[in-house]
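This report refers to the structure that appears directly beneath it.
Excluded from the complex is one protein chain; the other protein chains are retained at their positions.
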Amino acid sequence: MNVKAIMLILMACAVSAPASGQGFAGLGSDAGGFEMPRPGPFDFPADHGPHPTFRIEWWYVTANLTAADGTEYGAQWTLFRNALAPHEAGGWASPQVWLAHAALTTATQHLAAEKLARGGIGQAGVTAEPFGAWIDDWELSDHMAARGEGFAFDLALHATGPIVAQGDGGYSVKSAAGQASRYYSQPFYAASGEVELDGKHVPVTGTAWMDREWSSQPLAADQTGWDWFSLSFDDGARLMGFRLRGATDFVSATWIGADGRPEPLPPGALRLTPLRSTTVAGREVPVEWRLELPAKELDITTRALNDHAWNALSVPYWEGPIRALGSHPGRGYLEMTGYGGTK
Amino acid sequence: MLSLTDVCKGYASSEGRVTVLDGVSLSLAAGETLALTGESGSGKSTLLHLCAGLDAPDSGRIEVAGHPMGRSDAERAALRRGTVGLVFQQFNLIPSLDVAANLAFQARLAGRHDPRWQADLVATLDLGSLLVRYPEELSGGQQQRVAIGRTLAARPALVLADEPTGNLDEASGDRVMALMLRLVAETGAALLMVTHSPRLAARLDRQVHLRGGRLT
Partner (left out) sequence: MTGPMIALSALLSHWARHRVQAALLLIGLALATALLTGVQAINAEARASYDRAASALSQDKLPRLVAERITVADYVALRRAGWPVSPVIEGEALIGGQTLRLIGIEPLTLPSGVAPDIGLAGDPTGFLTGKVILSAEALNDPRVRPAELPPGVALTDIGVAAGILGPEISYLLLTGDRPAPPGYALIHPATTDLSQLTESFHLNLAAFGYLAFGVGLFIVHSAIGLAFEQRRGMFRTLRALGLSARALTGLLLAELLVFALVAGAAGVVLGWLIAGALLPDVAATLRGLYGAEVGSGLTLRPVWWLSGLGIAVLGMLASAGQSLWRLGRLPVLAPAQPRAWGRESARAMRGQALAGVGLIGAAAGLLAVRGLWAGFGVLAGLLLGGALMLPLLMAALTRAGQRLPDTWARLDAGDVFINEQLALRRGLAPGDRVEQGVIAGIYPDYGNPMPQVILSWDRHRALYPLPVLRYALITDIPAAEIRAAFPRVVVEDRAAIRKASVAVFERTFAVTAALNVLTLGVAALAMFASLLTLSSRRLPQVAPVWAMGLTRGRLAQLEFLRTLALAALIYGLALPLGLALAWVLLAVVNVEAFGWRLPMLLFPGDWLRLGMLSLLAAGLAAALPVHRLARIAPAELLKVFAHER
């Protein structure tokens, strides 16, 4: 195993919970001198940029796209920041390590790529004002662009609604024991541009959703993974909901009105029930779900555009576009980690 | 015990082909002793070697103990281990083994080593004081006594001896000969002995003479 693999394991905390969480790289504590998230207002635009004193952070965009002929696509652009020490330094001495994932999904194909870079020298990073995130030739600003083996996309992003603070004013609790992160979203992007698949360029339009989150201890020791939904309903409302699987499941959700006003839902208000599983990369993964939210008279079934939206990267996980059917039809993304154990 | 019918044997030499045995027939009963005489170069050793299976006749038939002489080297070697014992003029002891080991050698090789019989032989041949010596430390007569002991220790049914006393002075030759005849008689073996000496030949049951490739 080389240093890269070790870095990837460190990064794994960002997308999947440790198989045996206790003491893994100190994530259960802040022994490394990392700052702990606290409730309070965000400080924009500074908070669009990196927070090097926190252990981990991500810029996470998913887009549901449609071509002129009605073909559906999903695109993912993700940049993770992982700090080996709670500070930033210039040049090679920077303890900040960056990891990025990009993927393109159709009903029959799922292609994913990965990049690693160190901070301090400008190869990867994020600026708050004007906002820009990049790693090598992948970029996220007013557009998102990435390319990998056999695929590429370049999509202009245009916000059609406000930024939404998740949880309690941007303080998102992740377990009954109080693990938490700072978390906000921009669920109202209109996306348009081009995807490239096997050398063919296809113009597409659709919606996109950005999640921003940073923390130093996002999971409780017993939590092994999560199922995370972001849904844009045809009526303009949005729903973010997740289930952290542990000794007892921890479910949290935010209802976002068409006007962008967030309504944090009490734990347990959203009911998540897996309906159908399929074997992906040798693991049983639930790809069809029932979501019930009685307070909003919501009762929907979600189906994956592609059951095999498996990111077979150094940290493998399921991430793909879904469609909601039932009381609230719409589209969105589902992320599932910790199935069948990572490394 | 031994029967030869019309045995012929010749050698290629520098003067062309030389016939040594030219139709030799002979038979020897169990327990019988036979002296083979003849001039030097008449083919006595050749005949003996054929009987021992050390060489093969050009034609004719040789039977030992009722069985025709085997064709393969392995069969003939087995015959020498089991049935036939050889005593040579040049003793042919194994120089790197001591007297005791030499004495026991053939019986062991044949899988018929009998310590009591060997002790008897040692006593009869008066070798008790020589057991830890090596062949090169023995006189000719002593060596031949060891060679005779080695042959008889394996209790062969047929003993073939080629001038066993040829290298010895008359007195020790007589002594060795007496011992050999006594032991052959004791074990009931048949004996075919080559000798130059009519005096020695006379001590055996029968005598045959080889001349011009034939027995007379």
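Order as written gives the chain letters A and B; numbering starts at 1 within each chain.
One rule holds for everything that comes next: a contact is a pair of C-beta atoms (placed from the backbone, for glycine too) under 8 Å apart; a residue touches a chain by one contact, two chains touch by 3 or more.
Given the structure is predicted, the values throughout are model-derived calculations rather than measurements.
Of B:Arg71, B:Arg108, B:Arg182 or B:Arg199, it is B:Arg108 that touches the chain left out of the display.
Listed residues B:Lys9, B:Lys44, B:Arg80 or B:Arg145: the one in touch with the omitted chain is B:Arg80. Considering B:Gly16, B:Gly66 or B:Pro95, the position touching the chain not shown turns out to be B:Pro95 (whole complex). By the touch rule set out above, chain A reaches the unshown chain at residues 1-7, 9-10, 84-85, 91-93, 95, 97, 116-118, 121-123, 134, 136-137, 147. In the full complex, chain B touches the hidden chain at residues 49, 52, 54-55, 73-74, 76-82, 86, 88, 90, 92-97, 101, 105-106, 108-111, 134, 136, 150.
Throughout what follows, only the chains that are shown with their structure count from here on.
Here the spacing of chain A and chain B, counted between their Cα centres, is 105 Å.
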